[in-house]
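I have a structure I would like to understand better, so I am pasting it below and will then ask my questions one at a time.
For this depiction, one protein chain was excluded, whereas all remaining protein chains were kept in their positions.
Per-chain numbering from 1; labels A, B and C assigned in written order.
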Amino acid sequence: MQLNVLFFAQARERAGAASATLTLPDGSCVRDALDALALEYEGLAPLRSHLAVAQNGVLVRAGDALRDGAELALLPPVSGG
Amino acid sequence: MQLNVLFFAQARERAGAASATLTLPDGSCVRDALDALALEYEGLAPLRSHLAVAQNGVLVRAGDALRDGAELALLPPVSGG
Amino acid sequence: MATLTHDMLDAAALTAALQRRDCGTVLAFLGTTRDHHDGRRVTQLAYEAYEPMALRELEALEREAREQFEIEACTVSHRLGVVPPAEPSVVVVVASHHRGPAFDACRWIMDELKKRVPIWKKESYAGGGEEWVSGTKLES
Partner (left out) sequence: MATLTHDMLDAAALTAALQRRDCGTVLAFLGTTRDHHDGRRVTQLAYEAYEPMALRELEALEREAREQFEIEACTVSHRLGVVPPAEPSVVVVVASHHRGPAFDACRWIMDELKKRVPIWKKESYAGGGEEWVSGTKLES
């Protein structure tokens, strides 16, 4: 499966990119995506436990299944307002 | 002593006047002023227990002494805002 | 600065006046004429005040709010005379570093204003008739 990954705020700066394409085996879950991203973007490691993840705009948990073609957003702690 | 009396809102309408001059014996108190006004303006009677009174812009009680030349304001329940 | 005026209140200008570089919150409360009350259609409100005393009380509310709450500035403005539906009769603006005290102060000012300030309003009804709005006896 292929995913379009979006990085925001600290995640964007630490990854050094605003987006990336990620290819994973079918049946992968959110945790698998984070593992793969941590390998590719070492700077993300210290942030990982603070990140929330949205799949197609909806928050998901580490064990949730990924959908092929999904947009996966890495969301650091929010500070709007 | 002589007082300048101001009537507001319902008190003004019931008195049929916005102001009046009231002459009272020296040593009179707020209650005496209200008694005299109730005689002169019968329409005020039903409102009397609801009125607050200010002397020279400061709220006073029934037993407080009146000062010659004071401005006495009859203040119905307030409804600002 | 407290204001008592027979002119329209300019809520936008009153709000903008309290946008400060050192504050993170500006809260503006507008009390507007509502076109109904207790099932009757209201065409206007007419306000009157014991003006010098009312102005002093509005000033006292500003001062006391600044003393009691963690706010940097506040202004209380009240209109007198006829106020048609949707137009504000009162505008309270509070500026503060953080938002909690602005909400607390603004709410407190409005609660106190309705109990302490010698201002009265009369409702006029569609189809005729008018009535003083029942209020709160001033406590000395």
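As a working rule, contacts are C-beta pairs under 8 Å (C-beta built on N, C-alpha and C of every residue); 3 or more make two chains touch, one makes a residue touch a chain.
On a predicted model such as this, the values are computed, not experimentally measured, just so you know.
Asker: Relative to the complete complex, which of the depicted chains are touched by the chain excluded from display?
Answerer: The chain that is not shown touches these displayed chains: A, C.
Asker: Looking at the full complex, which residue from A:V5, A:L44 or A:V60 touches the chain that isn't shown here?
Answerer: If we include the chain that is not displayed, A:V60 is the one touching it.
Asker: Could you pull out which residues of subunit A are in touch with the chain that's been left out?
Answerer: 6, 8-10, 50, 52, 54, 57, 59-61, 73, 75-81
Asker: Extract the touching residues of subunit C with respect to the undisplayed chain.
Answerer: 11-12, 15-16, 19-36, 85-88, 97, 99, 103, 106-107, 110
To be clear about the criterion, only the chains that are shown with their structure count from here on.
Asker: Where the CA atoms of subunit A average out and where those of subunit B average out, how many Å apart are those spots?
Answerer: About 75 Å separates the centre of subunit A from that of subunit B.
Asker: Distance from the CA centroid of subunit A to that of subunit C, rounded to the nearest Å?
Answerer: Whole-Å distance between the two chain centres: 50.
Asker: From the C-alpha centre of subunit B to that of subunit C, how far is it in Å?
Answerer: 26
Asker: Two or more other chains touching the same residue: where does that happen in subunit B?
Answerer: Where subunit B is concerned, no single residue meets two or more other chains.
Asker: Residue numbers in subunit C touching 2 or more other chains?
Answerer: Residues: none.
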